[in-house]
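So the structure is just underneath, and the comments pick up after that.
Missing here is one protein chain; the remaining ones are kept as they sit in the complex.
Up next is chain A:
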Amino acid sequence: MLRSVFQDVHVQSLMLAERACVYNMLINLMKTREAELKGLGPDFVFGFVQSMDGERDPRNLLLAFHIAKNILLQGYDLGTFTEELFEVTSCYYPIDFTPPPNDVNGITKEELILALRAVLTGTPKFSQFLLPLLIEKLDSDVQTAKLDALQTLAACVSQYEDQDLREFLEGLWMSLRREVFQTSSEKIESAALAALTALTSCLSRSVLSTDSEDILSTFLDLILRDCKHHLCEPDLKLVWPSAKLLQASCSASNRASYIITAAVMPSLIEQFHSRTQCSHRRTLLEVVHQFIRSVRTSQSVDIDESVFSEYRAALCSMVFSALSESNFSLQITATSVLSSLAQQTGLLLDSDIQLAVDHLTRLLLTEEDERVSSAVVQCAGAVAEQHPEAFITKMIPRLKEELFSDSTEASELQPGHAVHQRCLAALAAVSIQPSVVQESTPVLLQVLSSAHSGSSRFSVDEVVLACRSLQRIAEQVQDTEEAGQCFHDVIIPRLLSLALQAALQNEGPSGPGSPLTEEQILSAMVPVISTACSRLQPTMAGQTASRVVSLFLEGDVTFLPDNSFPSDLQLLKQQGALWSRSQLVCLLMACVCSLPRNVEVPQVEQLLSQLEELSCSCTHMLSYTSASKCFAGLINKTPLGDSLDSSVQRTMHRVCRELDCPSSPCRTQAFTLMVWLAKALLLRYHPLFSALTDKLFSLLDDPDLGLMAADSFSLLMSDTVDVLNHSCHADIRLMYRQRFFSVNSAKLVQGFSAAPQETKPNYLKALSNIVTQLPKQVQVSELPALLSLLLEALTCPDQGVQLSTLSFLEPVLLNPSAVFIQQLEALVSRLLVLVCSPAMKIRIASIRCIHALSQFPVHEVLPFRARVLRALAPPLDDRKRLVRREAVQARGEWFLLGSPVGR
């Protein structure tokens, strides 16, 4: 049958649809009758070649490429027709196809490119035809052809053997070298480097035989000959491309990296020691660093010995000598080299690590430059992950000594402060292994307790930093039993005990004593506890939660250290005007709201009712806000059911009663509770949520609470840090923002048009709070409905509304949609007015929007060019530098408008 198809049907004289029919027939036959087709031998291939010769329609080409790929992959006998098959497909290379604007077939250029590439790279038999073609395309001037050729090269060599490549190596190398040395775009450069890596790894697969030369080393010699001498000129341009080429081939295989490092390392090391200029030495060190990194990617697991073992001593001495320099960029580079070295398993000896830790500690304590010290802290973290012992024995004791020493310069506050800061940051950075955590956290706790006892010179900021360090440790430590015990049995009880002592002391006759009652410090303790409870050892966290709940409900203090508390604590009752005890509720929140959802909180009912009471009656802001948050966090995780519904309804009833009575003293508190409750329900799609939204909308017209209500929309829509987020295991449904918006946007627009003049800004503010938080696709799709309201918002005198609208518009303007183009005149004139706003931030934001407009389709914005350029002239002389900078950039882009380089 096939023979008759091939003989009697002249495929290319048929119509498009019939040609497709022939191709589909071939595809089906190949699926079902593989053996028979193979029996036909080369005749089948020849028939196919004849039938696809001259095909022009992209749809049919995709089919034909598919057949050709199958012929190659399923091992059909090509016989003498190898070249014909190559010719008939390669004549389409490189693909240059732009789908017509009203394309219904949805065939893209990429699809065709990939299909053709699969054919061309399908068999090593094509190599003698394909490689010359690729070299020719590489030499062309068309950027896309170059890129395609490089990618095809990288794809094809993965199939090839070294014999296929042998005669083309020199030509390929010349082209690749030229692309990297005289590169015009990063894309092409990286494609060329990837192709070189693929090429080298193909050569590395070749089996060494005694009689032939080693083709890999011949090729690498070629590379080294052209590149190595450039490495000796560290201030010239070509040092970087050369290094990149060498690294690309170095990362291909273990053998390649041996050959290359043996050739370049000695000279790099020697030069580093002989050069005197810091910038040269830095460049050399940077090159060495990239070599270490490129080798890391190539190393397989089963090789224990690192490529660099031979140079260990020399590399270490290089790093240490750079660390002892006073040049900051040299030091920073050295720290990153050190981190990479430490990650090469088994490379560094204990003595090297000891020395490295000494250097790092010295820099930490003495170096003033912020960039250096942050690099040092980072490096310490990286090294400590692999080699914890040296840090336990050397660095932590030294840092502790520094923190608690009563040295003379203690009186000069400023330098002491910076040193303390660095010590605290370093303590956090090195604590990744539980064994280090055991040593570092006691030091941090000691900072807190000595701040509490008042005997030390730690400022509030430093105590906050100590808490941050604890938090960071809780975030990064490996979740082991050891670490869990450390946090749940030591750190959390200690923090609670300190906070409680401070609170009691504050109420005592001696008046305000301990800094640990400050809101700043308490808020810093919250994430420590919540991270530990959410992340480390769920069973222990459950235990901690039940202890904490009984502490707050019943005053059970047995688990706290330094146990000398009175029996009647009543932490959830406000004691008259005293708030230092009631504010501790934020610590309760940190613990119970962050538990994994399968861990149950004991006595929830009682806890909820006491929290409701506290949040509606307390007058201290931190106390009632934390109580509301805690309430919301618990409600969010309570399982569905009648008990949940009834407690929500009870609370809603109470809140509405307070809110409806204008003279009530607790309206703000009730409002806060309502917003947090609304958020908790919104996140989990609870049906009672809609009642709360309606209440919230009605409050936008309230003379006292209207502004707060408008602001609360941003709370509803944004992620919060301490509760109701993913890390606290809250119940958050996908796309709750979109849902909220689609349900409520109409109400908002209606409310705006019905509202009296004086409360209209509240609606605009609420709107901009909502839309700024929406995902981008939704923003773009909703724009047509909202744009007129947003343009209105730009003319609204409230600067907050202007600013939030501008910051919403700027990212949306970056991908222009048709709505903007219809309203361009209104948009431009409103933005240009704001360029002269008295507020700096508004000037900056509006200029950024104008900048974004310059990326619109040229024919749409060109009419505004002269007007915009004129309007942007005054900001060039603005009194604020930040405004001038934006104006310069925006004006520069508008000047380029209409010139080909512009776009």
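Convention: a contact is a pair of C-beta atoms (placed from the backbone, for glycine too) under 8 Å apart; a residue touches a chain by one contact, two chains touch by 3 or more; residues count from 1.
Note that in this section contacts and distances are computed from a predicted model.
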From "Alkyl transferase", "Ubiquitin carboxyl-terminal hydrolase", "Cytosolic iron-sulfur assembly component 2B" or "Prenyl (decaprenyl) diphosphate synthase, subunit 2", the hidden chain's UniProt protein name: "Cytosolic iron-sulfur assembly component 2B"
Option from A:237, A:273 or A:867 whose C-beta touches the chain left out: A:237
Contact partner of the left-out chain, one of A:73, A:262, A:821 or A:840: A:840
Options A:56, A:178 or A:867, residue touching the unrepresented chain: A:178
Residue numbers in chain A that touch the chain omitted from display: 139, 141, 146, 178, 182-185, 230, 233, 235-240, 279, 329, 839-840, 873, 876-877, 879-882, 884-885, 888-889, 891-893, 895-896, 899-902
